[in-house]
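Following: one structure in structure tokens, then a few remarks.
All protein chains but one are shown at their positions in the complex.
Chain lettering (A, B, C, D and E) follows the sequence in which the chains are written, and residue indices restart at 1 in each chain.
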Amino acid sequence: MRLLIINPNTSENFTKSIQLAADAVKSPNTEVVCINPSAGPRSIESVYDELLSSGPCLELMISNRNKFDGFVIACYGHHPVITAAREMLHQPVIGIMEASLTLACLVGQKFSIITSEERAISLFEEGVRLYGLESRCASIRSTGTAVLALEGQNKNDVENLMLRESRKAIEQDGAEVISLGCAGMAGLDKRLSSELGVPVVDGVPAAVKLLEGLFSCGIQTSKQRAYSRLDMKEIVNLPAIFSEPYNQD
Amino acid sequence: MRLLIINPNTSENFTKSIQLAADAVKSPNTEVVCINPSAGPRSIESVYDELLSSGPCLELMISNRNKFDGFVIACYGHHPVITAAREMLHQPVIGIMEASLTLACLVGQKFSIITSEERAISLFEEGVRLYGLESRCASIRSTGTAVLALEGQNKNDVENLMLRESRKAIEQDGAEVISLGCAGMAGLDKRLSSELGVPVVDGVPAAVKLLEGLFSCGIQTSKQRAYSRLDMKEIVNLPAIFSEPYNQD
Amino acid sequence: MRLLIINPNTSENFTKSIQLAADAVKSPNTEVVCINPSAGPRSIESVYDELLSSGPCLELMISNRNKFDGFVIACYGHHPVITAAREMLHQPVIGIMEASLTLACLVGQKFSIITSEERAISLFEEGVRLYGLESRCASIRSTGTAVLALEGQNKNDVENLMLRESRKAIEQDGAEVISLGCAGMAGLDKRLSSELGVPVVDGVPAAVKLLEGLFSCGIQTSKQRAYSRLDMKEIVNLPAIFSEPYNQD
Amino acid sequence: MRLLIINPNTSENFTKSIQLAADAVKSPNTEVVCINPSAGPRSIESVYDELLSSGPCLELMISNRNKFDGFVIACYGHHPVITAAREMLHQPVIGIMEASLTLACLVGQKFSIITSEERAISLFEEGVRLYGLESRCASIRSTGTAVLALEGQNKNDVENLMLRESRKAIEQDGAEVISLGCAGMAGLDKRLSSELGVPVVDGVPAAVKLLEGLFSCGIQTSKQRAYSRLDMKEIVNLPAIFSEPYNQD
Amino acid sequence: MRLLIINPNTSENFTKSIQLAADAVKSPNTEVVCINPSAGPRSIESVYDELLSSGPCLELMISNRNKFDGFVIACYGHHPVITAAREMLHQPVIGIMEASLTLACLVGQKFSIITSEERAISLFEEGVRLYGLESRCASIRSTGTAVLALEGQNKNDVENLMLRESRKAIEQDGAEVISLGCAGMAGLDKRLSSELGVPVVDGVPAAVKLLEGLFSCGIQTSKQRAYSRLDMKEIVNLPAIFSEPYNQD
Partner (left out) sequence: MRLLIINPNTSENFTKSIQLAADAVKSPNTEVVCINPSAGPRSIESVYDELLSSGPCLELMISNRNKFDGFVIACYGHHPVITAAREMLHQPVIGIMEASLTLACLVGQKFSIITSEERAISLFEEGVRLYGLESRCASIRSTGTAVLALEGQNKNDVENLMLRESRKAIEQDGAEVISLGCAGMAGLDKRLSSELGVPVVDGVPAAVKLLEGLFSCGIQTSKQRAYSRLDMKEIVNLPAIFSEPYNQD
């Protein structure tokens, strides 16, 4: 099968580490392509950032919509492009927050999310609530660092902060599994897990394996109700590509 | 005070009827300006539509951000621009779904939402869940017509369909109050209410009065946590105006 | 429009400060009358207190029921007279807890309630649960002082205690907005807000503006189901005035 | 032990049938006294009715507070006197709705409440929500008759209506147990149960047995937090008896 | 009436103390027999332990099913034999966790469970969730000791640990009532209650009194839906006794 992973921010460093994390787990006959839009914010830490990234991401999604069997939106959180993509496509679409929490719930009763930016906590609370996982969420904690710090030299420091917050989650909040709350953390799961002694779930490999699973089972996005196909509609003063999803059959 | 209402779709007919509905309830010393973006979909019935409208709406929001004391996003649903606007502004911002349900909850135990498009039901369920109002929601019903039908000749038919669904909501689902589930229904509240014998809440006037109330009480959007100010960030290949919210103090 | 605010306890000091807080925000053509019953407890801190105040409050409500366009029960909590008044009246009725939390939810994701008496915490938990706002409530904290201390000399001390608890709510519990959890705190909102840097919502002005809003929108209490009109009923050995609500049409 | 059952309405017919239902199940060494106030509404079907009955009930409660080991408020619903009584007493206090649902939950996964008045449905929904039993409640149905019809000749008709609604609850709503939703139905449980083939729980005997159980186990009302003792307080222009609960130690 | 209490572990010391706790509260004309299976784990602290105890407990249940009017499973937690017994019997069946929390909820708004083993916390969270009592549960705390320590010399130490955790529950978590979270704690309720000043509920006496109550009221387990009778079914290579429940009428 062919998978497209869209890193919705414009950090190519992140795109590369996401590609690596995906390649490490994919099945031999799966091809994974990871790209990012050429326009948009360098990192995504607010709904405003999500919206700035949405137009460029949707363009990528539309122009690639017939070339892949499944799609990953590699931004931790309930990025609105996930839902929009489900509306426009028959193929399955997954975000890495949903993917990470989905696997986490299979190996423990309670998970904690460790993220970087403080403000992301509110965003993720909303996501947890939408997925109906309030009773499974022990806590959401942040290291208090900006997302882009994950790119820089002080990766060691960030890891230490993550270990510190993860330990608090385990010892004080009752977490049994840790969900890595940022695409920029892709690749850290193994090392953190062996330090902490609990499973640490990276949403990127989780999403790849879930899409492979859906594909093997022949399961596509339901076109009933929530994600039903987009009826023909007039749009004004927008690039023509944005009309295409309305024309699908 | 000065209020800006943004109708996020590009239907000027809707913009006009929203302006009328707002003017009918505003206080004498409130000035209400209602506009719509010049680009985007003609109506909003999916998350995809919401995202197509987001860029143009954000531009309007940014360029007007110092000229108004409060903002309304006149699209029924939890349109993501509402949250983004709260992140970028100190002034209060309200969507008409939240406004309508807020007033509905003050005059009855249970409300029903009557909307046009079937697919909107899923979107509104998500909104109700995010506001925490599941236990107050008797039902969400649709007339099964496209939003833009509300513009056309068959307004009478639409009204009859709405009366039919509202009566089912009252008699079968236990609704005590009806929330008009589409900005295109602005202005129908009085007539439907007198037919049905229960309060019918239009989100446009509701939003105007709630913003006037917040203004009089001196209450602005909290900059703590969820809607905290947007830190400086690099964006790539987007119009310069989108950098402005990051520069605010 | 004409609004009646009933302070259900017998503290005239509270009645005066409530009147001041209401007058400060009302629209020019709104008339606000604030009264308290001549019988009952000096403050309300338990369900027992609520019930002692109910008879006298209902008498005031009944005798004024044709003279006003809206009613406020100025006691923080889900005072049972609020529901009884909605049953007997077509005009809207609001309690100040509901009013305060309603506005708080428009400017932040999470609120905390700061009250005086420890025992009120249980009462308010029940109110929050009835309104369906559990997921929006960061915490309910008390200063550990009696309500009537708010009348006395040590107002400064009380304010300091409130600042201390509010800061804990913001820093430890994740509150973004503070709701003043006692009618006796009316008038403190501005000062606390400027100290704390987050919105502080006083339920008295909030209720005044919400009633003005409902009035402008022509929205009255639903007579369907929960607050349906009171059918004729025989009562025994009670003052005749209490029969009047059963006779309404 | 000595139990006082207060029927909070002024229907002596109801008081008698409650006494009979209680005597039929009490242990040999339990003494049950069932009384009703001499003032108040003839039946209780609204919060307004509850409040009219509260003063007279509290007087009975206060004057008898040292003479009994447990108290029942024999009104189906979350009558506010239940909470007030728990605040003023060390002895346990139970309402018949809580008692009925408590036993119902021990013999089935899902219960339905069958009541008489349509408007009671809203009241009972609130009670179910406060007890946290939403997930156990299959439905609340009414026969659409006034409570006092239960006193009259057409008892047979009422029983038939109850059978009809109970069968709908069992067949359509998934009820496994029926809770009799009105004190006026006391004594019907056995007959309905043998007709329906499912347990039917009358709250009056349920409350008697639960109080006997608490008494045998030496369990009294907690004086921590929610029902903590009432501190000394000044009341104005009310009968002196209402000051007594504040003076307890 | 005749009650059978099954202690599902093989600790005879526990069986004896359970018998004592039950005899201390039973009515004069109730006969209580407390037994334990001759096979299985010495204590129950995991689902694995629960399952090892299930076969032997079911055998006891089946062979005694016509000799008793009610059954107690004296293991704190939602032991699966409780549900299985309800499926096979008309008589009521109660577990001591459900019994304890049922009485606790009648005398306080919030309870805490104090147990011994840390791992039991997860099990009890699941039970609380199934009973729908999340909003009534202040906390679940453990003393960090193995269950069987409750048998040994250091009973004093265990009591001190329980007092310490109970005080934290009351002072930090808002508990108003303590539920003894282990059958091995039977008999400690009075002493702990007098030390702590709040009700302490032991599930064993609670279950005895609840069964007496159900019996007096003539309430049996519903055979509708969840606990409906077991249809004839073939089983393979299991002792013949396990076929008997399928043959009942």
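Observations on the structure shown:
Assume contacts are C-beta pairs under 8 Å (C-beta built on N, C-alpha and C of every residue); 3 or more make two chains touch, one makes a residue touch a chain.
Predicted model only: the values in this text are computed from it and were never measured.
Only one of the listed residues, E:Val81, E:Ile96 or E:Ala175, touches the absent chain: E:Val81. Although one chain is not drawn, the whole complex shows that of E:Ser46, E:Asn64 or E:Ser135 it is E:Ser46 that touches it.
Annotation: of A:Leu4, A:Met97 or A:Ile170, A:Ile170 touches the absent chain (contact as defined above).
Considering the complete assembly, chain A touches the hidden chain via residues 25, 27, 86, 92, 94, 98, 102-103, 105-110, 131-136, 170, 174-177, 189-190, 193, 197-199, 201-202, 205-206, 209-210, 212-214, 216-227. Within chain E, the residues in touch with the undisplayed chain are 10, 38-43, 45-52, 54-56, 58, 80-81, 83-84, 87-88, 118-119, 121-123, 126, 129-130, 146, 225-226, 228, 230-231, 233-238, 242, 245.
We take it that only the chains that are shown with their structure count from here on.
Here the repeat of A-B among B-C, C-D or D-E is C-D, since over half of its contact pairs match by residue number. In whole angstrom, the spacing between the mean C-alpha positions of chain A and chain D is 52.
Averaged Cα coordinates give chain A a centre that lies 44 Å from the centre of chain C. Remark: chain C and chain D have CA centroids separated by 29 Å (rounded to whole angstrom).
Shared contact sites, meaning residues of chain E that touch two or more other chains, fall at 109, 134-135, 174.
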